[in-house]
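Working notes for the structure below.
With one protein chain withheld, the remaining protein chains of the complex are depicted in position.
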Amino acid sequence: MIDKVTSLDRALKKVKNGQIVMTGGFGVPGTPFCLIKGVLDKGVCDLTLIKNEANEAGLGISLLIEAGRVKKLITSHLGLNARVIEMMNESLIDVEFFPQGILAEKIRAGGAGLLGIITDIGIDTILCRDRQAAHVHGRQGLIEPSLRSDIALIHASRADRAGNLIYEKSARNFNPLMAMAGDLVIAEAETIVETGQIPPDEVHTPGAFVDHVVLIETLMPEYGVLKHHVH
Amino acid sequence: MIDKVTSLDRALKKVKNGQIVMTGGFGVPGTPFCLIKGVLDKGVCDLTLIKNEANEAGLGISLLIEAGRVKKLITSHLGLNARVIEMMNESLIDVEFFPQGILAEKIRAGGAGLLGIITDIGIDTILCRDRQAAHVHGRQGLIEPSLRSDIALIHASRADRAGNLIYEKSARNFNPLMAMAGDLVIAEAETIVETGQIPPDEVHTPGAFVDHVVLIETLMPEYGVLKHHVH
Amino acid sequence: MSIDPKSDPKRKIAMRAAKEIKPGQVINLGIGIPTLIPEFLGKDMSLTIHSENGIIGAGKSSGPARADRNLIDAGGTYITTVLGAAFCDSSVSFALVRGGRLDLAFLGALEISEKGDLANWIIPGKFAPGIGGGMELAQKAKRLVITTTHATKNASAKILKKCTLPLTASACVDMIITELAVIKVSRNGLVLKEISEETDLETVIGLTEAPLIISDDLTRF
Partner (left out) sequence: MSIDPKSDPKRKIAMRAAKEIKPGQVINLGIGIPTLIPEFLGKDMSLTIHSENGIIGAGKSSGPARADRNLIDAGGTYITTVLGAAFCDSSVSFALVRGGRLDLAFLGALEISEKGDLANWIIPGKFAPGIGGGMELAQKAKRLVITTTHATKNASAKILKKCTLPLTASACVDMIITELAVIKVSRNGLVLKEISEETDLETVIGLTEAPLIISDDLTRF
């Protein structure tokens, strides 16, 4: 039987300086804090990160950025992380912004083995300055090249040994897209069940896309509720 | 409470001559036979159909094609329908073929509000004759414009009154993609449950994409096992 | 109920904005003022609230007792879901927006032009937190209502002949709701449809750079 469950160390063995690393999550939900901590502890640097946002200061990928390990961040919005905005303004990190759904589509296109997508989002804005134009359906569009990564770090609620993943509530977000778009896909899971325990119709990410599954031994405090967002 | 459940007649009210109609299904599984029969009974013609294949002779959309109601079929493979191939060879119907996964992506792109995708599939084949080229990631690609339709006919295993859909096993195929790509999306369901009965994490197609839900009163014989495919 | 625009402009705007929502619609509430809108909706209004992070059928804020670590809205607030909700990934979430299934979106603004152009994402050199979902919401919602204070804190106009900041999207705004006025974007320009009980025409015109066409049936709100 296929068994993709391994230790954090072995899962991160191929993570190296200079790589492109995608990280799931939209805020806390779906952010793979254990795997990110593992990358931080490994000491790798010169990373290019791809994530919806940069978490908040002192949390998640912000730790990697604050530690100077990230040369470039490809993202959508940093509104909740003044520290990373400051680093961006001081040119301590290169940041590339995309409209949120276009970022999702670029990653999905990478996962689907497409070269890119053509969209009209941003057509009348400064975004079209550095984008190739394309004429489709009699309309002007912009070419958005697909995005892939060396490594994809995924957070799942449940996994089986074959690597099938299930996400919970708003923790799904970018995870299933990135789980298709990494050359090496590493998923952390809150629970690991025996293969066969996840009904095939309920799988969110088929195991064939996943290389390693790591059990989250203890749910660290950063996975919990952020008090300042409770209203 | 939102209630999208309606009768077959009312659901098909806006189906008209000359429209583009997408139909889910890959072989029997996922083909909305009830809705197709409804369209047949309505007598509309000059349709452009989009479906993975043409079912088999005497079954599903083949009935519409054989009845001369379809001027054009956009599809992937007709290997199991000699009658439609014959009609194509006799120019009784215009057929446009796409690689199967590219057909899926074109429909998905339509559903996602994209103008198109760029792929290298078919790059060294006769497919590139009538396609626009694009240069992305330093590589040559072909532009595949997105596909949308006036009507999408969807088969679901289970629906709730809000239009949330669940598909079963290999009956999923093109259904979730087409359920995003129709201007009017009509789903037939084998079972309809009260809203709230489908766990939000298990929904395959969110109800916001679906306009009408029709209960399949009785599962007609065509939904059953095709004896000649049992080995 | 009337809210004083001076003491509580945001709630004044939200109360008026709530009236733009029709039963059964799929809507998106941007960050800031729009999040106050649900307070002013009828209890039995059947409605689907979309949140960019993959929620179709968002409910109210959770409050401390019900906060779920896996359930936030796009602004980060812990929320609940309604019966019939569905979770999806970020690509499907925006497929709903760009695919034309979002009936109505509310967004804030830095500047709006008389043609309905919107600028709300960047002040070059000063404010550049990113793009987020706003560009797609602005460009693709079937109807876009801007909720914003009528002018800046320094009483500079936000409703201009032409935007000076980089655009979020061009010709995307259908209606502007401020604490002072309700303005419809039409082919002929901006039509002043309503002014608040607590202001007068001169004040509104004085705080608006773009020319306003005064509606024949101008009403108070």
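Letters A, B and C mark the chains as written, and numbering starts fresh at 1 in each.
Methods note: a residue touches a chain if its C-beta (ideal position, glycine included) is under 8 Å from a C-beta of that chain, and two chains touch if they have at least 3 such contacts.
Being a predicted model, the structure only gives us computed values, none of them experimental.
Every visible chain touched by the undisplayed chain in the complete complex is listed here: A, B. Checked against the hidden chain, the listed residues B:A171, B:I192 or B:I216 yield one contact partner: B:A171. Here one chain is not drawn; of B:T75, B:S146, B:N164 or B:T195, the residue touching it is B:T75.
Residue B:I85 is the one among B:L40, B:A57, B:I85 or B:L215 that touches the chain missing from this view. Interface with the hidden chain, as seen from chain A, comprises residues 1-2, 110-114, 160-162, 164, 180-181, 183, 195-196, 200-201, 203, 206-209.
Against the chain not shown here, chain B presents residues 26-30, 52-53, 75-80, 85, 88, 95, 97-105, 108, 119-122, 124-127, 157, 167-177, 223-226, 229-231.
Assume only the chains that are shown with their structure count from here on.
In this assembly, B is the chain whose CA centroid lies farthest from the centroid of chain C. When every chain is represented by the mean of its C-alpha atoms, the one lying closest to the mean of all protein C-alpha atoms is A. One finds 36 Å separating the Cα centroids of chain B and chain C. In chain C, the residues that touch at least two other chains are 81, 87-88, 91, 94-95, 97-98, 140.
Each of the following residues of chain B touches two or more other chains: 112-114, 200-201.
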